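This is the structure, below, for whatever I ask next.
Rather than the whole complex, this shows some of its chains in their spots.
Think of it as A, B, C and D in the order they're written, each chain with its own count starting at 1.
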Amino acid sequence: QTGSIELTVHYPMPAFFKDVMETIAAEFTAANPGIRIRYPAPSPNYEEAVQAVLRQGAAGGLPDVSFQGLNRLRVLTERRLPVDLTPFLAREGSAEARGWSQPILNLSRFGGIQSGMAFATSNPIVYYNLNLVRRAGGDPEKLPTTWDELLALSGRIAALGDGISGMHFRWAGDDWMFSALLYGHGGRMLTEDEKDVAFNGPEGHAAVALIDRMVKEGRMQPLTVDAALQAFYAGKLGIFSGTTAYIGSMLRSIGPSVELRTTKMPVIDPVRGRLPTGGNAAVMLTRDPSRQDAAWRFIAFATGPRGQEIMTRGTGYVPNNTIAPRDERYLGAFYRENPLFRPAMEQVPIAQPWYAFPGSNGVRVTETIVDNLARIVEQRAAPEGALADMAREVKRLLPR
Amino acid sequence: MAGILLEDIRKSFGATQVLKGVTVVMQPGEFLSLVGPSGCGKTTLLRIIAGLESADAGRVLVGGREVTGLRAADRDIAMVFQNYALYPHLTVAENLAMPLIMRRLTAPQRLPLLGRLMPGTRARRAEVAARVAEAAEALRIGHLLDRRPAQLSGGQRQRVALGRALVRQPRAFLMDEPLSNLDAELRASTRREIVELHRQAGVTTVYVTHDQVEAMTMSDRVAVMMGGKLLQLGTPREVYEHPCDLRVAAFLGSPRINTLPVLAGEGQVHLGPLALPVAAKAPPGARLTLGLRPEALCLGGPRGLPARVDHLEFLGAELLLHARLEAGQVSIIARLPVAEAAGLGIGASVTLAADWTAALLFDAEGRRIGAAAQHETLAHA
Amino acid sequence: MPDALPGGFAAPLLRQPAQAGLGEAAAGWLLAAPAALALFALLLGPSLMLLALSFTDWELGADGLRWIGLGNYAELLEDDSFLAALRNTLLYVAVVMPASIGLGLGVALLVEGGTRLRAAFRAIYFLPVVSLLVAMATAWQFLLHPTIGPVNRLLGLFGITPVNWLGSSDWVLPSLCAIGVWENLGYVVVLFMAGLIAIPAELYAAAEVDGARSGWARFRLVTWPLLGPTTLFVVTITAIRCLRVFDTVAALTKGGPNKASEVLLHVMYKEGFTYFRIGYSAAITAVFLAVVLALMLLQTRILDRRVHYA
Amino acid sequence: MRPGPERSLLADLPRLLLLGFGALLVLAPYLWMLSASLKPGGEIFRDSLSLWPERFHALENYGKALREVPLLRFLLNGAVVCLAILALQLLFAVPCAYALAKLRWCGREAMFALVLAGLLIPAHVPALPLYAGFAAAGLLDSYAALVAPFAISVFGIFMFRQAFRSLPDELIQAARMDGMGELGIVWRVVLPNAWPTATAFATFSIVAHWNDLFWPLVVVQSPAMATPALGVLFFRAEEAGNDVGALMAASVIVTAPMVAFFLLAQRRFIQGVATAGLKG
């Protein structure tokens, strides 16, 4: 009875996803005649994307499906916009068999509902410029696996002079990379009941201490992210630590003096250590049952093995389907041939959702954390002091 | 053809009282010249008639209808501005056409492109263009039609300003020194043009000028204003020959009227030791002023007033002889044919004969009082 | 387009014989009415609605809202972001406004002061006005880059140690100010050029004859006084543009590091559109508007008196 | 300043040098933008100051900019939207400015205060209620939604008011004598004599709305309605790094019409000295 339906699907960041989305739509329509996909104007970034949906939620005109940043899902869920996908998953039989493992599903579970289906995800990795590593006496084949090694290497690279910096850890912008350190130590942001901060425990102290050491031992400068990336492209930065999603633009933008290599984030706590996941998920917004069915089919296709293959090949994000990377029909060969993409893939098992703070002050909490990290990076405050301030201020922002 | 009635018009700018109650009745078709010293309120009065300035008190009637509260655009009066006020962004032709376009074309017809398609527009526009060409020819600015005001000389601008008023047939013309920047020849011809136009169309006209000749030759009546008041209103001849006030007498006539301080006597007046044959209607001994126009003097025989020549001014057609009367050491000017003064030099002694019938007497306040020459003329009549 | 409404359009209403003063008043009202209506419908009305929200805790997408009186305003007083933004904004205005007006006037005078290359310079100095934010942000990021940026490298030639222009909390505001001057310069130059051209050439002739020999003397005697209306306008516009600084902050620094470059509108935007706290954001707007409106009225009152209109 | 014979090149040199130096500073970001649009990604961020690409990559960059998004369509949208906005703004602002500058009416002061208040309100403030209004009217994603909110320009009213105040009263009075109504005076006399201001305003208005991102982001839903600046934004992705070459190429394409427009408009600046028809 899907006579002829036109689904409206909204997505962000067209620079990356336009081709992908169009290929997916073409293949999907070929497989499901009668369902056509219409893409309204894409939002340039996640922020605009969630604003658009919230506005449309208030004023009308919501799309049927929207791809939303993982850290925005909670806000949407609290506004009760996403349709719970649990019943649709149940219809598919075993989710595991379709490649949607529980950790993957968990990335987009909020408030007890399946708010969306993770589509393109990323996790933090480390990028090296092997030329600088070599000049600083490092061994490209034995890149650091611990922060101690990494900081020492960074310090040596920075000592090369000539405007060369050692490392950049993408601490600014949001709390994602901070949470990488926190999770890496096995910590968590808030207590279980979300009533109090939990990042000021020993794990948190270790995390901020590490950042402090990056500055002191790794001689990290307080650069903006763009500045750090530009320096890396120019061959003036030895180590850059940030999301795997940069791979595409790295490959495009690095000059001949950069020999790129990626590694996993150094393991901190081998047992409890986790990493945060960035990226986006497909969210169903339509309340119309007949359209919901078609919408689910589209989401299932996009997050299924073929959809994920298209996505990964087109962007460099990590697939969110366990079948795709393993199966030779999909991405098996891709990962063999593209080692740069591998570290992110290998980290998927320890990836967990990027924590979204409850209540209306969520983004402000993030900002508070970044501001206090800035104090550490600029060496205007001792890590312990900054962490204490951070905890106090964040606590005030939590819903009471 | 509409008469204009001004009733007790008053106007102040801040603390300066510019018009202190001016009342004028103009007949339909009349040509009235408004003269007066600079700053006496002429322009202000015109602007009030035009509706550009609102009077503080008083009424303005045009053609019997009260227009005091009416907007300028609705009074259907044309005005030539003293400072031209041309549209800087329009060519001369467009400047001239504007008043016609605004009045002869309907609003839709005036639309830039669409208007051309409206029925009748073409004919009307042609009419306007013809009228403009005609006016431009008459004012000799036909060759300037495509220029903009910034590219014109002062006199050329003034003619455009004049043309803008003349192209149409309003209920009244107001002209504020429309010829002041023209050379003598052009001025004479333009004067004729205006007079001719007035004769044909008979439009009531108020004409501000400081040119004596214009006021005298063009107007049916002359109004003399001073210090915000109307001093005299009459035919050119009346105001020139029978001024009611010393100020009027002094203002009209160039060179200025000679004034002699005299004392009233019995059937004559006394200028120092001299007795002059003019009877004053005033108690003997009263201090009076005797006015005598320069053209009423000529070089005379033994019975003239003895004087010494100060200097001579050549005017082309005639001479001005500046002299100092021996009686009372008063300066006096005589206007003489050039030939008559041949051989006179500075410092020469002459006698000046006067036409005492033309003498005017004024009292201490400057008011005119009766005078009758005793027909005992000293020289030629 | 302008001619689409010829003179006769409102004639039936305007032509009515009325008291002269009243006629002018009616015309004034009629001419201003469409703009006034549009102003209310499109700007003031919606803004007032938003301001009304400043007394609520409304959040975008939330189901309901609560009337909380002055709660939002009370919160402002202890909000570090807001206070830092207020301070930074005022600093920004105090630096950028005089600098861009002074420089802009100088440039306009120089450009109009001769005929050589005039058209080229007009175009060049206008360019910042057409700057596309996204492109310029990337360009500035690079130009001001602490290690590979041309600015630091040029300074390096003079032995000046590299400065972390956008990354250090000491330098970020001065850097933004410099970019602000760059942005506003084009506006100021274009406005002053328009003003300069409207000064009658005869007056310069008179000044010259009067013995105003130096360019400065002619400037003092003719240019500056006759630019009065333009200057008043430029001051007002530039002040407002500076007060409303937002784009560069949002694109380059996001207010960081540690609020060192936070400005009022950025806080307002973040609160409203990133945090969706419309009520709180509206309160910031209200304070912003109140302060600035008072300031502006004061300024135009004072300056308007001094300015000479022909 | 202007009278007198043209200066010699030597006498003009200080002026040229000063302006040239300033021009370099002003141009720097543009030079970089232009240069980046010609370079392959690997050359853009380099440790060298060279502006000329080693490998010429313009075709790829510009090709990508034109291929990835329908940039030409966006340019057309931009032109339509900007011109419509300008026309409406003039229609509303010019008569109002005239009334504020040259007519005496009670309420004038109040109106002016409102205008000043309007000047201070950032576009973000009325955006939400307006959005709700357009959504309710079903007008989102249309030219109407892109244009209507900017129909009134307080900046324009303010700017024109200042300009009109400097026009001599006699000019307006002459027009009244010629039989013009007040609206006729506005369009036929006052506006043409404020040409430098009008061009300056047109320039600002067009440039501002050409480059505006905020409102199009809010109301545009289908790519067919996107404006040029929005198109450029599609090449930027904060999360995943930018394709700088293509971004700059798109920026150049979008900026170029504005520069061309200004070059045309600036000739207007030179015309129209308001007092030329008057003396005194």
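Keep in mind that, in the parts below, contacts are C-beta pairs under 8 Å (C-beta built on N, C-alpha and C of every residue); 3 or more make two chains touch, one makes a residue touch a chain.
Keep in mind it's a predicted model, so treat the numbers as computed, not measured.
Expressed with the labels used for the displayed chains, the entire complex holds A x1, B x2, C x1, D x1.
Just so it is clear, only the chains that are shown with their structure count from here on.
Look at the CA centroids: the one farthest from the centroid of chain D belongs to B. Looking at A-D alongside B-D, one finds more C-beta pairs in contact between the chains of A-D. Computed centre separation for the pair chain A/chain C is 38 angstrom, with centres defined by C-alpha atoms. Annotation: 54 Å between the Cα-based centres of chain B and chain D.
Residue positions 51, 71, 73, 102 of chain B each touch two or more of the other chains.
Touching two or more other chains at once are residues 3, 6-9, 11, 15, 21, 60, 138, 142, 148, 273 of chain C. Per the touch definition, chain D reaches chain A in the complex via residues 41-47, 68-69, 128, 131-132, 135-136, 140-141, 217-218, 220-223, 225-226, 230, 233-245.
Against chain A, in their complex, chain C makes its touches with residues 59-63, 81, 138, 141-142, 145-148, 162, 164, 166-169, 252-254, 256-259, 270, 273-277. On the chain D side of its complex with chain B, the touching residues are 168, 170-171, 173-181, 184, 188-189, 192-193, 195, 272-280.
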